[in-house]
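For reference, the structure discussed in these notes is given below.
Removed: one protein chain of the complex. Kept in place: all other protein chains.
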Amino acid sequence: MDTLIDLGGGFASALEPLSLIFALLGVLLGTVVGVLPGIGPISAIAILIPVSFGMEPVHGLILLCGIYYGSMYGGSITATLIKTPGEIASAVTAIEGYEMARRGRGKAALATAAIGSFLAGTLAIIGLTFLSPVLVKLANVFGSTEYFLLMATALLLASTMSSGSRAKALISIFIGLAVGLVGLDFQTGLPRQTFGMSLLSDGIDFTIFAMALFAIPEAIRNLALGRGAKDEIQSFGNDRWMTKQDWQRSSMPWARGSVLGFFIGILPGVGPSLASFMSYIMEKRISKRKDEFGKGAIEGVAGPEAANNAGVGGAMIPLFSLGIPGSATTALLLFVFTMYGLQPGPLIFRDDSGLIWTIIASMYIGNVALIILNLPLVGLFVKLLKMPKEILFSSILVLVGIGAYAIEFSLFGLMLLGIFGVIGYLMDKGEIPLAPSILALVLVPLLEDNFRRMLQISGGSFMPLLTRPVSLSIVILMVLGIVGPVIFRWWVRRRQLLADVSVG
Amino acid sequence: MKTLSPARRGDVITGIAVTLVGTVYYIATFWIQETRNIITPATFPAIVGVALIVLGLFLAGQALYRSRKLAEVAPGGAAPAGGGIDGTTSACVNAEHGATSVDDASADPASGDERTGAVIDAPEEPKSKQVVLQFALFFVYLGILIPVGFLLSTAAFLMTMTSIYAPHRWVRNLIFSVLFSVVIYIAFVYGLAVYLPVGILG
Partner (left out) sequence: MRSTAITGQGRATSARGRKRALRPALTVGAVLASLALVATGCGNKAQPPGEGGDYPTGPVTVSAPAEPGSGWDTTARALVEALQKEEIVSTPLPVKNQPGGTGCMWMTSMMQQEKGKDDQIAITSLASQTMKARGLCEFGPEDTTLIATMYVEDFMVVAPDDGDIKNVEGLVKALKEDPQKVTVAASGDDTLPFALFAKEAGIDPVDINFVNYEGGGEQTTAMLNGDAKVAIAGLSEFRSVLESGDIKPLLTFAKEPLAAPYDSVPTAADSGYDVTLGNWRGVYGPAEMPQEAVDYWAKALEEVSNSATWKDTVEKNQWAPEFLTGDDAQKYADEAAATVEEGVKETDLGTSK
């Protein structure tokens, strides 16, 4: 009940005209920034921080938070239309979203993403409002053992992301792991796999990796086809809004994505990116139209988009209550809080409750603003695809180049982009799926660090896997998940055999 | 070996390439300093290297084995079913795009009406020479971006790319190349305070 009163107070100040304007401005800026590859919410927030310090703390925070979720949606626009994920969380959208756009379904893809983001964002904030105190305790159950198991499970599942050869999916995963291990080892600070190049000691940025793998091969292929080739992107005239069937097919993925994304988002360090990948994997697994995945299945856009926005909401829980940022962006927000004299941590709801509730209320408003702004723009964005293809694809190459420059500021970063572009092209050519390696790159630090922490803490023993209740349950689930289907299939076959025998 | 279908041959090459990458990666782990930790910094990279070697060999071996089996069954070697035991889509060089036209019609019948005339033809695979050329141009662009500066190199790159494709529309290409470079430059430098290289104009 207190929560409702607090939230009411928050809404009262978040609904003031000025607050509303800043919320709108924030999501608009965020969308624009999200659209530009390589320029994520981080740069936008960093640039606006001095501006925001001139404002009331409430307005400043509303503006910056608006940028954050605006950019999450902005990233999915480029992922869908030009297969250029500006942020890791939207990498998954680049798979089905782009395939939809190629088939003249760009509007429906963007619409399902926008609506899914809105619904999931709102649900996650409701969760944040009412469940925070309970969920924070979850973090204390999740030690390194549990994290390791969770990451291992995620990677196992990643091998089912793509259709086609399982061996190739595994190759993709191990390529991602291989790239992710380059750089200074986090546990000891020693350089690894840098081939003597000190520039590699910072590791390989995953935005560069994702842009290179997805955007470059596609752009080069289209450009190389040259004149006279059939236009690849079919957006002529009859690109229509979501159909009734689209709504039906999107609704459950939205719901599942929201719940999944919210809970994964709570786990610090993984956040929205893992959420969107897991949602994709789940949708593909339970879909009756498995063969459509990879060819523009709307579920593969609706679910992950909902999940990554719900993940943003979930990530606010450890941020507010434990002071643990789940991503680089939330880390920056945390810094902003500090500069406003706010102290995220166990005491924030007690000491700064007015401000924190206003921020939470502004998130509801920001979500509404996001959908009001973006649904009408969907048609406009899709028009981009009508540009002559040589112009569209050569611009994409320039944009990813700027993106890489804005991350590394060096020739080295640009060359990395080009080299991974070639690797992506070759992988594509060898029919090795690209998405699993991106997920692997995101997960490898968490996988390895937590594995090593677990053994470091236990003195080399694997017993924690079985002695800790939560990890034991994960292990049991994993075993059931792997062995279960095998046994089931065997049982079915046996029954069939028996039936045949009895008939015969 | 004559009976190797293009997809199978592709798998053999892919497998060998992956094995080579894995080998190099594994050898690189020898340079990682040993520590007294239980799991050393080299453990994971070594596992990854070995896994790549094994998977590469498996892929190549599988392709060879299957094509032999196929050759026994159908001496013509035409790979009729593509052997899709593991789901590898048949002999189409680019499964993802190749399968498009076929699946599209069946995949989403209800919305089929919306896309009249929007059936995607199986895209031609670009000629390797063209791909190499495009990549080469892209690398040149990446290479000169910093020394020459964003504005000049980008305008030149865009002009080149668009002119290869549509040489007769050089006026449009020129206007686009210059305008795009300038607009992007202004947006990034003044709007986002991301300094793009000025190069020789500086």
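Order of writing sets the chain letters: A and B. Residues in each chain are counted from 1.
Everything below uses one rule, namely that contacts are C-beta pairs under 8 Å (C-beta built on N, C-alpha and C of every residue); 3 or more make two chains touch, one makes a residue touch a chain.
As the structure is a computational prediction, the values presented were derived from the model and not from experiment.
Enquirer: Given the contact rule set out at the top, which of the displayed chains would the hidden chain touch in the full complex?
Expert: A, B
Enquirer: Would you indicate which residue among A:70, A:311, A:325 or A:433 is in contact with the undisplayed chain?
Expert: If we include the chain that is not displayed, A:325 is the one touching it.
Enquirer: For a quick check of understanding: of A:344, A:366 or A:433, which residue touches the chain that isn't displayed?
Expert: For the chain that is not drawn, the touching residue is A:344.
Enquirer: Touching the absent chain in the whole complex: find that residue among A:372, A:457 or A:492.
Expert: Touching the chain that is not displayed is residue A:457.
Enquirer: If the hidden chain were put back, which of A:21, A:46, A:252 or A:426 would touch it?
Expert: Final answer for the missing-chain contact: A:46.
Enquirer: Footprint of the hidden chain on chain A, which residues?
Expert: Missing-chain contacts on chain A: residues 40, 42-43, 45-51, 53, 139-144, 183-191, 198-199, 201-207, 268-269, 318, 322-329, 331-336, 338-339, 341, 343-348, 407-410, 412, 445, 449, 453, 456-457, 459.
Enquirer: Could you please point out the chain B residues that touch the chain left off the display?
Expert: 33, 35-36, 189-190, 193, 195, 198, 202
Everything that follows uses one rule, which is that only the chains that are shown with their structure count from here on.
Enquirer: Considering only the defined contacts, which chain B positions touch chain A in the complex?
Expert: Per the stated touch rule, the residues are 7, 10-11, 13-14, 17-18, 21-22, 25, 28-29, 31-33, 35, 37-39, 41-42, 44-45, 48-49, 51-52, 55-56, 58-59, 62, 86-89, 94-96, 99-100, 103-104, 107-108, 110-111, 114-118, 120-121, 123-124, 126-127, 130-131, 133-135, 138-139, 141-143, 145-146, 150, 154, 157-158, 161-162, 164-166, 176, 180-181, 184, 188, 192-194, 196-197.
Enquirer: How about chain A: which of its residues touch chain B in the complex?
Expert: So the residues of chain A touching chain B come out as 33, 36, 39, 43-44, 47, 102-105, 163-168, 170-171, 174-175, 177-178, 181, 185, 187-188, 190-193, 195-196, 216, 220-221, 223-227, 229-230, 232, 234, 236, 238, 240, 243, 245-246, 289, 291-292, 294-296, 388-391, 393-395, 397-399, 401-402, 405-406, 410-411, 414-415, 417-418, 421-422, 425-426, 428-432, 444, 448, 451-452, 455-456, 459-460.
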